[in-house]
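Shown here is a partial selection of chains from the complex, left in place.
Each chain gets a letter, A and B, in the order it is written, and its residues are counted from 1.
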Amino acid sequence: MKDIKQITAEIRKFRDERDWAQFHNHKDLALSLVLEASEVLEHFQWKSPQEVERHAQENKDELADELADVAMYLFELADNIGVDLGPAIVNKMKKNALKYPVEKAKGKHTKYNKL
Amino acid sequence: MKDIKQITAEIRKFRDERDWAQFHNHKDLALSLVLEASEVLEHFQWKSPQEVERHAQENKDELADELADVAMYLFELADNIGVDLGPAIVNKMKKNALKYPVEKAKGKHTKYNKL
């Protein structure tokens, strides 16, 4: 089982073998992150809740590839900026727990500043 | 060091304590993934390469939070669809290695179908 750090090292190796660091500035990586996330979203365009669910089951391999594309840009961008993504997630979840206390947020999708 | 699976389990727990699964259908999660990726990108809007680099260094903590937000929706969406994200990334990198062989792709940002 590979963790985020190991996968990130492989992404970096892949990039450097192709001499792509020259293109992978933060701005183009962030832009690419949005483009890949949009490709995930496109799968669900115009679809009803039932169609969304069925589409995901029937296209799991394709969605796995799209989600992997998002992950690769995310892991590389974090690495390039000097962010250790695993601890950053754990840290952000702690902040979210304070912004969305269970008793106030339960069963609601209201944003924290309107809770 | 927590891996993707462990972090995903914590995300699921956070969600279920708040009874939020009812809102977290694939479509809204994919939509949220795009919105959070856009917040990362907004950091670099209008900025020159030098400004981008400096901004990232001076706002590392804020960017860590934004990248964590992307990661949380990504991990949860993969989990909900039944995609094991770690192996999915490794698998996609193998496909990319075939689409972008080093000798053809080196030093170029051309898309594989135009290489």
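Just so we're on the same page, a contact is a pair of C-beta atoms (placed from the backbone, for glycine too) under 8 Å apart; a residue touches a chain by one contact, two chains touch by 3 or more.
Source: prediction; values computed, not measured.
Shown here are 2 copies of a single protein sequence; counted across the entire complex in this file, the number of copies is 4.
What we mean here is this: only the chains that are shown with their structure count from here on.
Centroids of chain A and chain B (each the mean of its C-alpha atoms) stand 2 Å apart. If you check the complex, the residues on chain A that touch chain B are 1-5, 7, 10-11, 14, 17-20, 22-23, 25-27, 30-31, 33-34, 37-38, 40-41, 43-44, 47, 49, 52-53, 56-57, 60, 63-65, 67-72, 74-75, 77-78, 81-83, 85-86, 88-93, 95-97, 100, 102, 105-107, 109.
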